[in-house]
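All protein chains of the complex are present and in place, except for one that has been dropped.
As written, the chains take the letters A and B, and residue 1 is the first residue of each chain.
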Amino acid sequence: MNPIPHWGIFITEPMILGSDVMIVLVSVAIVFALTKFRKWGWLWREWLTTVDHKKIGIMYLIAALLMLFRGGVDAELMRTQLALPNMTFLDAEHYDEIFTTHGTIMILFMAMPFIFAMFNIAVPLQIGARDVAYPYLNAISFWMFFLGALLLNISFVIGGSPDAGWTSYPPLSELGFSNGPGENYYLLALSISGIGSIATGINFLVTILKMRAPGMTLWRMPLFTWSVLAACILILFAFPALTVALALLLLDRALGAHFFTILHGGDPMMFINLFWIWGHPEVYIVILPAFGIFSEVISTFSKKATFGYGSMVFALMAISIVGFLTWVHHFFTMGSGADVNTFFAIATMVIAIPTGVKVFNWLFTMYRGRIRMSLPMMWAIAFIPCFAIGGATGVMLAVAPADYQYHNSYFLIAHFHQVLIGGTVFGMLAGMYYWWPKMFGFLLNERLGRWAFWFFNIGFYVCFLPQYALGFMGMTRRIYTYPSGLGWTVPNFISTIGAYLMGIGFVFMVWQIIYSIKYGERDLTGDPWDGRTLEWSLPSPAPHYNFATIPTIQGRDAWWLAKQGELSKADFLPAKDELKPIHMPKNSGRPFILSLWFFVLGLGLTFGVVPMDVIAGIGIAYCLFRRSFEYDTDYYIPVDEVIHTESALGRLQG
Amino acid sequence: MSGQHPSTAHATPSFPWQYVIGFILSLVLTVIPLWLVLDHVWKPTPLVIGILLCAVLQIFVQLFMFMHFTHGDGNGPAYQTVILSIGFFFAIIFIGASIWIMSFGYQVQ
Partner (left out) sequence: MTTTAHAPAENHHGAGHIHVDYPDRPVEYQTEDGALKILGFWVFLATDLILFSCLFATFIVLRSHVDGGPTGKELFDIPSFVAETFILLTSSFTGGLATFEMHRDKRNRVVGWLIVTVLLGLSFVGLEVKEFVHMAMDGATLQRSAFLSAFFTLVGTHGCHVSLGILWMTGIIIQLVRFGINPITARKVFIVNMYWHFLDVVWVFLFTVVYLMGVM
């Protein structure tokens, strides 16, 4: 594919040299610390080999926050370059690399692991299950994502980052125009993590359909679980299209095929078509779980059942189906013809209806509720106006003839940041604050969290509202500098200030987490928010088997009803004579090792090193073969141990 | 240990009628389109519709005669019927819409 680049690539640029030195120093520090405190065994036993959904969820969360940092640094670099006309802070090549990695990382390696963190942390606890349907596969999903993310992130220091945009349109992304390894990194990193995403979709769909506690009918499921079900449907039917688009582009680059080339009958537009068959559902994949979190948070912090539960469910399902019928609105300007554009424009506008239903339901849930302004609720409330503006500009973009004006302008940039930050990021932060005590057993400091909230929110509007204006003034996306005298200077400068404010907000968030690890208030009740759903009936953090006895569910928001005395609270506490040995999956190191082989395979394919690919292929085959012949995959926790754990938590009855 | 053996509650017939009938149907549904194409009796449009119809019937043969499509584990609905139906729906949408969307490029050779 590509010859091995000269080793000089490691030292040619001061920026890259600096990153190299940083990576080496940080790696040495980590290795030193792990060795000094004798933590290698702990790392392997407790984390690298775990199949426990709660720990996998925590690892997803850490990875998502790290990637939010990396993508955020990319954003700050870009905004710095654009703050004033004719800046030379970044050159064109670096700017291209940075906007490409910013988009790729934020969507695939920040938003996706963030929603998967929430899936893992909340879903099994909400439905009364002891783990997901396939715990071993769940670990594979995480490590495939993690090593895929690593593969993309090392591109900057080894060989160069991709620079054809996060959408990677051919012919620019074909070998003739992007002949470095960067584009290969992109294709392989996304393919590897995509395998993990599809597996997660299958895993959680089956978990929700088959592993609910007795009595928890579909119509008694919490709305977050419903939103995960809808997101899983989207993942299952959207991600294979991405796999195909990436694979065909890789065939063009690696074997000289002609799917998307200009020569020999190739058609670049087919890539764009396949990419957005995945790409549009993808934005609903990352927004629907956020909708689910808002439903949980708003109902809990208003002390009311969600208004219009049934219409919420129908809205989620409608979005997950109609979301598949709108993809052409990303390329109206391709010129498919008036009939095609009209169909997809109308389908896009139709999506606004179920979304609007949801917004009104949240407002009516708050109406006459006893509202508590805790951090999760603040992020949920901030979401509503933000998403309303983003949705309205989205409908503007959906008008196909008008889109010819807005297409690829900063108006579009402002729109999708408004829905992706205002929707997904606010939602995930609300979820993080909401379930943090359940994950770690302590609460995050409220005061620092408020500083983070206000910096991030004010910064958000300061950053993105000027960009709508810039779009109307003709500024297009992906330009690395602009001349003075166009009237773009002031809005760009304001926008950059906003980006810095958001950065300060993030710093407060990190400070909040570090501070709270040391001084945070312990959550001894297991139910710090006076919650409604099943996860709050467990101690924080939950024991590794979750439920000592699986409760029988007799209503929607059953835990709330029990606290109100309408149902028996004793159903949620284990009785000594009802305990049985608990069936659990064994930990395994193979998911990690298997994913490492995929990483090696990806690296080998990126640089066209055939022996590396062959060795990695053998490694993968060996791992799969060993798994197939492994029959000893589970064990039982004896009753004595359950009694011991539950008595120590003061929960055992009888 | 009844678990070691297939349960008598699901008594299996001694001859695999279902599979044999399915096999014969699948052969017939292959021979018909082959004959239609090789014999050039029909015009192109009805011919394409005819052979696609045979292919769709083949799906049903495989799903119902061989794959136990509607059988579940007996605990709750057989969810795979819903999931695969949605899958077929989207497969048709993706293929049909792609042809429609990309038809502007029909003159490209």
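Definition applied: a contact is a pair of C-beta atoms (placed from the backbone, for glycine too) under 8 Å apart; a residue touches a chain by one contact, two chains touch by 3 or more.
This structure is a prediction, so every number in the text was calculated from the model and none was measured.
A.B. asks: In the complete assembly, which of A:159, A:181 or A:266 touches the absent chain?
C.D. replies: A:266
A.B. asks: Would you mind spotting which of A:71, A:196, A:222 or A:240 touches the chain that isn't drawn?
C.D. replies: From the options A:71, A:196, A:222 or A:240, the contact with the absent chain belongs to A:240.
A.B. asks: Taking the full complex into account, what residues of subunit A touch the chain not shown?
C.D. replies: 133-134, 198, 201-203, 205-206, 209-211, 236-237, 239-241, 243-245, 248, 251-252, 255-259, 261, 263-267, 270, 274, 277, 583, 625, 628-629, 631-632, 634
A.B. asks: Hey, which subunit B residues sit against the chain that's not shown?
C.D. replies: 1-7, 9-10, 12, 14, 16, 19, 22-23, 26-27, 30, 33-34, 37-38, 44, 47-48, 51-52, 54-55, 58-59, 62-63, 65-67, 71-75, 79-80, 83-84, 86-88, 90-92, 94-95, 98-99, 102, 105-106, 108-109
To be clear about the criterion, only the chains that are shown with their structure count from here on.
A.B. asks: Would you kindly tell me how far, in whole Å, the mean C-alpha position of subunit B lies from that of subunit A?
C.D. replies: That gives a centre separation of 36 Å.
A.B. asks: Which residues of subunit B touch subunit A in the complex?
C.D. replies: 76, 79, 83, 86-87, 90, 93-94, 97-98, 100-105, 108-109
A.B. asks: Once bound in the complex, which stretches of subunit A touch subunit B?
C.D. replies: Going through subunit A, the ones touching subunit B are 205, 209-210, 233, 236-237, 241, 265, 267, 269-270, 273-274, 277, 324-325, 328, 334-337, 340.
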